[in-house]
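A single protein chain has been omitted; all remaining protein chains appear in their positions.
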Amino acid sequence: MTAALETIGLHKRFGALIVANDIHFRLDAGARHALIGPNGAGKTTLVNLITGRIPPSAGRILLGGDDITALPQAVRVRRGLGRTFQINTLFRGLSVLENVCLAVGEHHGIGGDMLRSLAARRAVLEGGYALLERLRIADDALTPVRELPYGRQRLVEIAIALGLRPTVLLLDEPAAGVPSTEIAIILDVIEQLPDDIAVLIIEHDMELVFRFARRITVLVQGSVLIEGTPAEIAADARVREVYLGEGHHG
Amino acid sequence: MEALISILFHGLAYAMILYIVSVGLSVTMGLMGFVNLAHGVFAMAGGYVTVRLMNAYAVPFGLALLVAFVAVALLSVVLERTLYARLYGAGELEQVLFTIGLIFMSVAIVRYLWGPSPQPVHLPAVLSGQIDLGIRSFPTYRTFLIVVGLLLIALLWLGVERTNFGAQLRAAVDNRRMAESIGIDTRRLFSLAFALGSGLAALGGGLGADILAIYPGYATEYLVYFLMVVAIGGLGSLRGPFVAALLLGFGDTACKYLVPELGAFFVFAAMIGLLLWRPAGLFGRA
Partner (left out) sequence: MHPIDTLLARHRFRAIELLPWLIAVAVYFVFGDYLPLGSQILIMILFALSLDLVLGYAGIVTLGHSAFFGVGAYAAGIYAAHVSGEPLSGLVLAACAAAVVGWLSGLVVLRTTGLTLLMLTLAVTALLAEAANKAGFITGGADGLQGMDIRPIFGLFRFDLFGRTAYLYCLAVLFLAWLFARRLVHSSFGRSLIGIRENTARMHAIGSPVRRRLLTIYTISAALAGVAGALLAQTTQFVGLTVLGFQRSGEIVIMLVFGGIGRLYGAFVGAGIYMIAQDQLAKLEPAFWYFWIGLLLVLLVMFARGGVLGLIDRILRR
């Protein structure tokens, strides 16, 4: 079966510093995969390489079997690669609904329309609103994002990514900075993601990781240390040493 | 051959002025990300202080330059503490508008005080005329500019390499948050760097008064040159702007010498082309 996403020998260095070292990584359709590792292990860098935010020094990236290594970010997104950001990256001056509708509009391919009538846009707005309902933030549809508490902004992050209807979704620490009382909402949302989406989640919260993931990859200093089922990872001595031993936040 | 020497010589003198005026701007951009379009105002102020002191009070050139350096550095630090500091972290547009406001005000003030025409520059007798350097004779004033410019640059580079202040400055430009976490007071550091940069600009304005004419349009007419030096050199770098200043100095002089009818056209076109090739500048981090 073709992998939803695959990296082959992905390599990235900044000067003498190697931040991604020969990474072979595979995400099958419908995967629930977690990427863990201590701070500075290169997790976000890997996401940035996959999405094309930074170019790799060597290696290839395949999306649904097609080589996307040389494609610009925007094209990868249109081919089904969606992501969220570790630090909220939102349209702060716009309302929640407008935030999501920008993504939905791009997905419908009308983001560049100059003269289309409002009726065409209604479909986009309805699609965006349905997403807000799913994430239970529809009450704030017209609230400017910058006025929302951080936890709810995290949900907007996810809503924007879902508005793209991705086949592969990369979630970069979706629960980071969310008060523990609100983490349950994010967990629910992640668990209810459609089965056909392949999801890769980067997370420090081990409870979340072990509840959600069916496979786990451990990244240390830019290299893959081990990949396996949650049980295998929990039992591995090396993982305990480099990661769990230092506590959750490394 | 004669023409080439001439171009290199005049271009070098011009480059010195461009670099001394602009280097402070590169540091403010690199350190605080502040788009200070009014940087040229400090150079203009230095020029006016120098020339007015010489013309109206017969103050010697060297002393007038020193006064210009100190006065403008002090003035700039007052402005930095009271006004600039409120806009750190504000949007680029706010910074641009604020500094354009300063430009407009300063232009109106100098026009009111000393009129619209360029200030006459009466150089001391030792600096007028020609000096024989063996190969041929050169204008003394420009020779002086090159020597003083090189000395200043050597002093500046050594200072940034060797002193504690310089080490802190380099650390802060490199990674501000890291520098703060190891206890460097970046606010104070920036005030000092701002004062030094503005003082140098004033010195550049005064030294170069006979090349870049001191008149109310100074801060706007040469703005594009100062920005070019910084943009092409790469933000936050000391050496990059020097190379850029040399390129600009030689290029501009060569164009005006060889194809006077096309004036600065080629220089602008070449600089735009250069940035098309390397948008982050020659030594900038992409």
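Per-chain residue numbering starts at 1, and chain names A and B are given in the order in which the chains are listed.
One rule holds in what follows: a contact is a pair of C-beta atoms (placed from the backbone, for glycine too) under 8 Å apart; a residue touches a chain by one contact, two chains touch by 3 or more.
Computed from a predicted model, the values in this text were never measured in an experiment.
Contact with the chain that does not appear here is found for just one residue of B:V27, B:V173 or B:A231, B:A231.
Considering the whole complex, the residue from A:I8, A:A29 or A:L94 that touches the absent chain is A:L94.
Annotation for subunit B: contacts to the undisplayed chain at residues 29, 33, 35, 37, 83, 86-87, 90, 92-94, 96-98, 100-109, 111-112, 220-221, 223-224, 227-228, 230-231, 235, 261-265, 268-269, 271-272, 275-276, 279-281. By the touch criterion stated above, the residues of subunit A touching the omitted chain are 51, 53, 73-78, 83, 85, 89-95, 97-98, 101-103, 105-107, 110-116, 118, 121-122, 124-126, 129, 138, 141-142, 160, 163-164.
As a working rule, only the chains that are shown with their structure count from here on.
Computed centre separation for the pair subunit A/subunit B is 46 angstrom, with centres defined by C-alpha atoms.
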